[in-house]
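Subset of chains shown; positions unchanged.
Going in written order, the chains are labelled A and B, and every chain counts its residues from 1.
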Amino acid sequence: MKQLSEKILYQVITPRPAQSHKGTFGRVLIIGGTAEFGGAVIMNAMAAVYAGAGLVTVATDTANFTALHSHLPEAMVVDFNQDLTTLIQNNDVILIGSGLGDRLDILQATFRAVFPKQILIVDGSALTLLAENHINLPHARLVLTPHQMEWQRITGISIAQQAFEAFNVLGRDRLKQMPIVVLKQHHTQIYTSKDIYELPIGGPYQATGGMGDTLAGIIAGFAAQFFLASLSDVVLAAVYSHSAIADELAKTQYIVLPTQISQQLPKFMKHYAVTKP
Amino acid sequence: MKQLSEKILYQVITPRPAQSHKGTFGRVLIIGGTAEFGGAVIMNAMAAVYAGAGLVTVATDTANFTALHSHLPEAMVVDFNQDLTTLIQNNDVILIGSGLGDRLDILQATFRAVFPKQILIVDGSALTLLAENHINLPHARLVLTPHQMEWQRITGISIAQQAFEAFNVLGRDRLKQMPIVVLKQHHTQIYTSKDIYELPIGGPYQATGGMGDTLAGIIAGFAAQFFLASLSDVVLAAVYSHSAIADELAKTQYIVLPTQISQQLPKFMKHYAVTKP
């Protein structure tokens, strides 16, 4: 297991090419948010936009359109009760699951629509649906962001075992493939096909509702624009950024709100793009 | 009667354990907010989230979902016209009554559903409903937050008597039990089974609509996470924090808005967690 460090940020967050337009920095489609859990996709989308995704569309319950636009006129909205196939296929990165509730139908339709070359991030309720319904993951460039308990339900590996067992062997066996897994916990671990990484930063001030939705959104935003880095490195950089910003805010705050992390992203990222160690 | 002081904050607001997750810091369910008084639950929820509650759910009129999410994507929402029994029993702290209007049905259903081990905070309209309908309080770890007039209506003790009579004897007699009572007034008094406390701080800049909703939310947020302290101490710390922040803001402001107090909570609490007298 390798310790993740600030170095990954210098590698992944690079200056933008002058000759570019919003398409250059990727299209992100966020799918989630029932009427009760609409806050989750708002936090996804804020993170993706502030992280610098070129274009962000949110497919959600129509009940969430206004609150989303109140935070973020920069994002587009679509009713997630319509056929999303074309929309899915026209985006570079799909993030599904935050606040998705029991909408298994939407999860399955998304899994059917996604292309192998697309980046698919599976978060929140989608992971619970995955575990409960034993459905297969689609062929795509996959990122999963489970808490330890969610991961136990999906893989059958108990939380106790997760720390000791050869994760990638067991995981691969059950899932028939090896996605990148962000296993959220006190010191989050990231499982990639190359190695296992541990996040040495972050703290209990992050233990508030919506923190995971924000992380998933940062991963999506980074994946959309940093296409020159490997997807593994992109995920590592996103996870590191999320907690590094929280650590900084926690110097003067007892707790850190997820939306505060998103708002810090443009200033935080600037440093790593212009300074090289 | 004891004078409340800053000491209570050093006792109650402690550093968070590193090994923790949002569940560690408690689940708060806020019930209130008719379409006309939706602002009340928004202020409840902002206070609870900024105070550091792990997870906050607001059961309210669906008309309030969007405004709540515009302020606070971190909170989840539920229609309060559905059966809330399971939801109530899955939360650690229940705050009912801010902006509840005349919804006696919801108050009674909540009182029936709550478990004795749960913390139940009764605020605002719920106190008026209590007085008007002479319904009994349920067995729970109770906190009541009446204004003087509300308290007179509930207990039959006149405002004049409140200051002189042995409050706890009369109160216990009428209520068949002794909840913690936050009796809001110029110098707020807090009645606990141990003692009566008086708040020596605060001022008339706090005399604006929503100030009480914010206090109730801070109590809920503190009760959810500071489970190592006694509930009495938690309430005392919440009441003290609320006015201490107001005093600080009032150094440069003629009046203080309730939402400004909530926004200061993370910075305010930090000081007491890291500094010990």
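Keep in mind that, in the parts below, contacts are C-beta pairs under 8 Å (C-beta built on N, C-alpha and C of every residue); 3 or more make two chains touch, one makes a residue touch a chain.
From a predicted model like this one, the values you see are computed outputs, not experimental measurements.
Displayed in place are 2 chains, all sharing one sequence; the entire complex defined by the structure file totals 4 copies.
Keep in mind that, in the parts below, only the chains that are shown with their structure count from here on.
The two copies, chain A and chain B, are related by a rotation of 90°, based on C-alpha atoms and rounded to the nearest 5. Residues of chain A that touch chain B in their complex: 35-40, 42-43, 46, 63-64, 66-67, 70-71, 147, 185-186, 203-205, 207-211, 250, 252-259. Per the touch definition, chain B reaches chain A in the complex via residues 13, 16-22, 24-25, 49-50, 52-56, 62, 65-67, 69-70, 72-78, 265-270, 273.
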